[in-house]
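Before any comments, here is the structure.
Every protein chain but one is kept in place in this view of the complex.
Take a look at chain A:
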C-alpha cells in the first residue's frame, strides 16, 4: 500500500511541492490536500491584475481539476483543518473529514495583519489576500465611490492601482514617511508617490489610522490628527503574518512562524512545513521565489533525498502595476553603512541606486528603467566582486560590456547561470538547454517545461529574448496571438482592457492601447466594433464602416457582386401570405434563383444592390423581417413539428423554437449562431450539430451546445437538462450571452467551449443561478437596441448612399 501524504493548505507553495514531487517518478505517496478556499490552486501574486481588470480568474489558475485527477490527488476544497493529532497521525477538518498520514506537510501560508483599531470588523473593511477579497472589492468598485487603502507597501499599492482602474476615488494611508520603505529608499519612494498621485491616487504618508467609522457599514476612517476621510470600502494591506496557529496547537515548535531546519522538517521529523507559514533561520518570507526554493527541497526530502537542503533566499521585488517599472533587491535598512552609486534622470523619471559593501552589491533599486535588474540581482546573489567595473556599473550590463544598448545583446551577454525567472529560479542555461533538448518553439511550451515566466509573468520579455537567441529565425513572438498586425495584444487582453479602462469607441481603443496603424485594418476593426457593441450596448453606436459588406448591407454578397436576401421564417414556419409576397418579389425584381436553405427558410439569390431597399420594403409589407443570414449573430432556430403533429413528439418543439427565435433575433455574436429544437430524441431538427440544440424528452428539455456542421463536423455536448420552457430559454440566453462576452471575434461557439472548458461554462450558466440571471438580464438590455429590423430602416432611407451610385456615365459616348 502506498504511503500517505497529507497537505494542509492549497496555495502556491503546496502546489509547487506536489508538482516538483510528481516530476520525480516513481511516486511512493498517495496525496490528499485540504484547502480552506473553495477552489483549485491559483496564482495568488496575480490577484492585482485581476483586480485591475487586466486578467480574469481563469487566467491565473495554476492547477485545474484535471491536474488533481491526473495525479490521483484527493482535494478537499473549502475544508479547513482544525486539528492535527500527531500521536494518531491524523488530521481533522472543521466539517469532521479526517485523513491519516505517514508524512504531513503544513502549508497554511499567512494571514493578513489587521490593525487592532475600533471599527475594523464593520462590513466594508476587507483584507487583500485571496480571490474572495478581490471579488468583494470588485463588487464595491462597480458602484464607484471612495476607497481608502491602509498600507503603502507592495500589496497596498497594487490594491490602490487596481481600485483606481475600476473607477474608484482612492486614498492610500501609509504610516511611514515614504512608500514601500522596506524595499525602496526615500528617493525611489518619492518617485513612486509622485507617479501614484499623477494617476489620481491620493497618498498620505505618516498617516496613522485611529478608527474606522460607520454604524452598520464603513463610512470612513479617522486619522490620529483628527482628519476624517469618507470611504465606501477600506482595504487593510499593512502586512501579513505567518499562520502558525495550527502547528502551535499541535505542539510543534513555533516562533513567529513554524520553525523548520534546512531540511524543511519541523520539530516532528514526519511533519514538513513550507511557504509563508515557515520561519527558517529566523526569517519569514512573503515573496514567491523563496517558497519555490523551499518547495524543491521538500519534494526532494519526500522522495528520499536526505541531502537536499534549503539555506535561505536573497529576494527581489517588482511592483505589478501596469506602466510603473520598479525593481528592488536587498534590504535598504540593513544597507545603511554601504557605499552608494546613484544615477538620476529627473526629466525622464529614472532613478537607479546600487549599494555596495566591500565591493559587493548588497542592494539595488531601479525606478523607471528596470532592464538591468536581473543582472544586478545576479551579481548580488553570487556576491561577485564588482570593483573592476565599478565606474560603469550603474549604466548597466550593456555599457559595462561595451556592447550596444540592444536588449537582445544584453541577454546574449548574460552567463548561463544568470537567473531569468526570479519566481521560479530558472536560469538562462536551463531555458536554452530545454528548448534545444525538447525542440520547443513557443512561449507556452517553454513555460510548461521550465516554468520560466509562468508565475508573475514580468520576465516574459526576457524569456522571449532567450528564445529568440536560441531559436534564431525559428522564433516568432506569439505568446498571445495578436489580434492582427495593428497591435501586439491578443483578443482576450483587448476585451478585458476595453472593459477595465472604459473604452467606448474604436478611436479610443486604438489610442489608449497603442494601435500601430492610424485606423486599424479589416481584421481588427470588425472585431473591435463587435466588442464595443457587446460591452456597451446602450452607449456604443455601431460603426458601419467597420462591418464586413454583408453586415453593412444586410444581405449576402455573391461572386458576381449581386446579393442574396433571406427573410426570417420563425422556427421555419411560413404561410401563404408570406410565400405569395416572396413569389411577387422574385417576379417583380427579376430575381433569378429562389432556393430553400438548410435553415428552413427561402433564399432569393441574384438581387441587384440598388434593388435591395425596394425588395426589403415589399417583404416588410408582408410582415417579414431580415433573417440575418449574413450576420455574425443569431441565424436560424430549426425545428421539427413536435407534439403539434408528430406521433412521437414529446413537447411543443416548434413553439419553443419560435419563442427562442423571437427572443434572440437581432443579437450580434462573435461568429454565427445556429440553433435547433427537436421534439424527441429522433432529432429531426438535427439539433446535435448546432451551436445550441434542444432535445425534448418526456420529462423536459436537454440543452446541448458547441456543435457545428461546416468546416468541422462536431457533435454537441450536453450542457444540462431542465424541466420547463422558461428555464430552458433562460439557460440558452445566458449561455449565448457568456459566449458573446468571452468569445474571440470569428470564434465559433464550439471553439470557445474548447478554449474555456465545458465545465467552466456549466459552472456559470447552469450551477450559479445568480450569474445565470445576470447574464440573462445583460442580454435583455442589449436586445433593446438590437431588435430593430435593419431592412425596415434601410427601406426607409438609412444609408441610402450605400445603394445609389454617385453618378452614372454608363450610357455616355465612348471617348475613343
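Throughout what follows, contacts are C-beta pairs under 8 Å (C-beta built on N, C-alpha and C of every residue); 3 or more make two chains touch, one makes a residue touch a chain; residues count from 1.
Keep in mind that, in the parts below, contacts and distances are computed from a predicted model.
The UniProt record for the undisplayed chain lists the protein name "Nitrite reductase small subunit NirD", from the options "Ribose ABC transporter permease", "Glycine betaine/proline transport system ATP-binding protein", "Allophanate hydrolase" or "Nitrite reductase small subunit NirD".
The missing chain, though absent from the display, is touched by one residue of A:121, A:216, A:311 or A:808; that residue is A:808.
Considering the whole complex, the residue from A:66, A:342, A:448 or A:521 that touches the absent chain is A:521.
Even with one chain removed from view, chain A keeps its contact list with that chain: residues 517-522, 525-526, 545-550, 553, 557, 559, 561, 801, 805-816.
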